[in-house]
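Of the protein chains in this complex, all but one are displayed in their positions.
Order as written gives the chain letters A, B and C; numbering starts at 1 within each chain.
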Amino acid sequence: MSTIKIELRNEDVAKIKEICTSFKNDPQELINVLHSCQEHFGYLPAEVQEVVSGELGVPVAKVYGVVTFYSFFTMTPKGKHPISICLGTACYVRGAEKVLDEFKKELGLNVGQVTKDNKFSLSSLRCVGACGLAPVVLVGEKTYGRVAPDDVRNILKEYE
Amino acid sequence: MSQIKSLADLKKKREELRTGLINAIESKNQVQVKVAMATCGIASGAKPIKEFFSEQLEKRNIPAVVTQTGCMGYCYAEPTVEVKLPDQDPVVYGFVDLKRADQIIEKYIKTGELVDGIIPVNYLTIDSKE
Amino acid sequence: MSKYSIHLLVCGGTSCHSAESDVVVCNLRDEIEAKGLSDKVQVITTGCFGFCGKGPIVKVMPDNIIYVQVKPEDAQTIVEEHVVKGRKVERLLYRDPKSNEIIGDSKHMSVFKKQLRIVLRNCGVINPENIDEYIARDGYQALGKALTEMKPEQVIKVVKDSGQRGRGGAGFPTGLKWEIASKNKADQKYVVCNADEGDPGAFMDRSVLEGDPHSVLEAMAICGYSIGASEGLIYVRAEYPMAIHRLKIAINQAHEYGLLGKDILGTGFNFDITLRYGAGAFVCGEETALIHSMEGLRGEPTIKPPFPAQSGYLGKPTNVNNVETFAAIPVIILKGAEWFSKIGTEKSKGTKVFALAGKINNVGLIEVPMGTTLREIIFQIGGGIRNGKKFKAVQTGGPSGGCLTEKHLDMPIDFDNLIAAGSMMGSGGMIVMDEDNCMVSVAKFFLDFTVDESCGKCAPCRIGNKRLHELLARICDGKGIPEDLDRLRNMSQVIKDTSLCGLGQSSPNPVLSTLDNFMNEYEAHVKDKKCPAGECKNLMEYVINAENCVGCTACARVCPVNAISGQRKEVHHIDPAICIKCGACKEKCKFDAIFIR
Partner (left out) sequence: METIKLTIDNKEVEVPNGTTIQKAAKKLGIDIPILCYMELKDMNIENKPGGCRICVVEVQKRRNLAPSCSTNCEEGMVVLTHTPRVLNARRTVMEFILSDHPKDCLVCAKSGNCELQSMAHRLGIRDIPGQEYAAMSTYRKDFSPSIIRDLDKCIMCRRCETMCNTVQTVGALSAVNRGFMAAVAPAFEQNLEFSTCTYCGQCVAVCPTGALTEVNHVPNVLRALADPTKTVIVQTAPAVRAALGEMFGMKPGTLVTGKMVTALRSLGFDYIFDTDFAADLTIMEEGTELLDRLNRHLKGDKTARMPILTSCCPGWVNFFEEYFPDLKEVPSTAKSPQQMFGAIAKTYFADKIKVDRKDLVVVSIMPCLAKKYECQREEFSTEGNRDVDFSISTRELGEFIKQANIDLNNLQEGEFDDPLGESTGAGVIFGTTGGVIEAAVRTAYELQTGKKLERLDFTELRGFEGVRSATIDFNGLPINIGIAHGLGNARKLLDDVRSGKSQFHAIEVMACPGGCIGGGGQPLHHGDSEIIKARAAAIYAEDKSKPIRKSHENPFIIKLYKEFLGKPNSEKAHHLLHTKYFDKKKKIIVKQ
């Protein structure tokens, strides 16, 4: 368990309420609400979940149960440049694991961690559907295709 | 856009669109360029290719319609672009980078001369007669 | 326009390339230059023709003549005979394998037309963000026909008669599913489109949503009409922003035209579609899990019955079909059941879209009639194995499927054959593996996925798959014992037999199918402690071949752990106990003296 304590500002609470209202405070829309909140805050800290819980009338334990069920949701903030390595089958058979290992080594991170300067975070994901480009690495919105372990250092250099 | 109120309306609309679309292109003698812009196409750099075609064709005074389309299926050859010259069968080019895009305009579109990177069409459609 | 009157198209696909198609190109050009025809004839390299078994391929335009298995020395003949004299080179023409007839005109060569695009009919053809282009290509005509000319039960009958089976994996007959949903009485029913394509390496549904979103909307409305539902929901992966974007545009445009909403085409039929986003849970491809997810809950499956057709979304009768299933519906309605049922095999009708990926030349999205063989897909459409390596296996059906081998290559692909072979259709991912892929590692990779994606509700899937993965990892690490193979099989069978939902029931398939087809590789791991494919690090040993070693010391200097000993100008030795298998020595050695054992 790792929870980061943040103070929600009034405008944050207002924003969450606005999101919930836009989904008519319907508990069925919980996942859509969480998507919108994560889009706004970048992640889903406990406090945000508490407010969502109150607005939708869903026990906060249940909200947390949903957040921890779906890999898309995260309770830790991402780095400024989130790096995602596709570990879909197509990428895997073309050596994505070695690319991931190289990123781990270069950044000194494990999957799910953020560098101390909050610059990079490392995650793996399952198939972005760009199998023609395997192995695929995403840095923020940018896609790198046919990445070899040797390319890793150069990719990182772009963000220095 | 106005509502389509009946099947007859829909059929009429289809016919209008068919003739309208074809006429628009044929009458102006336009070149039709379609850029495959599904996720993998975009990830491979289809966006700047589409922009390049739009800008350059205009700049070079070639009447053309540049549109996006979905996945053509040739993921290994992304970005892929289909070019249809007036009165001719469309030709699909793969591995289109800016250099090749320029070649396509200068050679294929301007003179009809084929350029490297053609992808042979390898499927039947629902309208094919076998 | 063109100054050239003749084009010679030479296949530059990887497979032809490795058969010296590049030399063919050079020779053709030289020949043309020599004949002074450079301003009349142009030689062009193209992408793969999908005819790799007969490469290199040369196509002469505008005559539309195809030459196969062209050798570099044939260039002269082609230029002299065909280009100069206008005579076909008989011996290089392609002969129909059945009739042995020479087929000259490539338009008649069925071998080039392995694919038939029904689902993908508009993908890559229309602008998916413009409804007009869809309508111009018969879009929404099927909906119009259904609403005005057919009764709901007639629609269902057409779908039933077409023989279409659900493309999501299990292959349940679509028409039957609709019929069950239509017969359950309720004040509200729902049509759900399962667009939670989760198989790693599969991107069929994404391509359809991105390339032809209206086909899905139209089909959902048709389904709604036939089962008596006025609401549709599309459960789409949040990882597909482009698909979501285009779906939103499509829904808006359909609304503006009145093709969704109230009183569609003046028939009094109402139908609306909303989007629900997945959030990264593979298990939500299972329909009960998907429904719970749409209700804002954890996507845990529940025991069937009750089936969604009885009690689904919000407890109401719900019909769930996947994207590809829906996308074919408008064509079936317009062209009729008979037309559709002529395509495919006896029990699997129509076409199937596959996402072809892995160690294959033409990674791509293909659509073939059911009954096409793996060989046709891999070696013709797919252009064969990359880098001229040897084909080893193809994984179909994603993590729930199995690995098929050489012996399955000529099996016609349909739902039943794949299951009989220990795999499944799944959603249509097809990952090709070559000799460098260790099958134990592949099984481990898929289990890694399942362990990650198990919802955790039932014990065999939650814990059993973890244990399977652990055991596979031990085998890859060289810690396996022969008895482990029996345990693997027993655990796999029990997990399959006892798991709650389709995920657990199929998760051991990669293990079972590799045990069946690649037992020798498993045995090599546990008995000889060797990984034949050379993928398992702990089972590799770097060894110096005394005959080649000159004692240059380069390897010893580059070794990061000082595992290499030996005097200058004497044969060196690698201490396997110290070696970390980084491969630096092998890379450095100029004398090919280091090999992997």
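Note that a contact is a pair of C-beta atoms (placed from the backbone, for glycine too) under 8 Å apart; a residue touches a chain by one contact, two chains touch by 3 or more.
Just so you know, these numbers come straight off a predicted model, no measurement behind them.
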{"item": "Among shown chains, those touching the left-out chain", "value": "A, C"}
{"item": "Option from C:Asp39, C:Glu346, C:Asp410 or C:Asp497 whose C-beta touches the chain left out", "value": "C:Asp497"}
{"item": "Of C:Lys88, C:Arg487 or C:Lys586, the one touching the omitted chain in the full complex", "value": "C:Arg487"}
{"item": "Hidden partner chain, touching residue among C:Asp272, C:Asp416 or C:Asp452", "value": "C:Asp452"}
{"item": "Option from C:Pro200, C:Gly258 or C:Pro460 whose C-beta touches the chain left out", "value": "C:Pro460"}
{"item": "Absent-chain interface as seen on chain C, which is shown", "value": "281, 298, 300, 302-303, 305, 451-460, 462-464, 466-467, 470-471, 474, 487, 490-491, 494, 496-500, 505"}
{"item": "Where the missing chain touches chain A, by residue", "value": "1, 3, 5, 8, 46-47, 49-51, 53, 59-65, 68-69, 71"}
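As a convention for this text, only the chains that are shown with their structure count from here on.
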{"item": "Far-end chain from chain A, centres as C-alpha averages", "value": "B"}
{"item": "Chains linked by the largest number of contacting C-beta pairs", "value": "B-C"}
{"item": "Euclidean distance of C-alpha centroids - chain A vs chain C, Å", "value": "27"}
{"item": "Whole-Å gap between the CA centroids of chain B and chain C", "value": "25"}
{"item": "Residues within chain B bordering two or more other chains", "value": "39-40, 42, 75-77"}
{"item": "Residue numbers of chain A (touch at least two other chains)", "value": "128-132"}
{"item": "Chain B contact footprint on chain C (complex, rising order)", "value": "1-4, 7, 9, 11-12, 42, 44-50, 59, 61, 112-118, 120-130, 132-133, 135-136, 138-141, 144-145, 147-148, 203, 206-208, 210-212, 240, 242-243, 253, 256-259, 265-266, 331, 335, 357, 361-367, 381"}
{"item": "Chain A contact footprint on chain C (complex, rising order)", "value": "198-203, 206-207, 238-240, 276-282, 293-299, 314, 355, 357-359, 363-364, 395, 398-399, 429, 431, 433, 437, 442, 445-446, 449, 452, 455"}
{"item": "Chain A-facing residues of chain B, complex", "value": "39-40, 42-44, 75-78"}
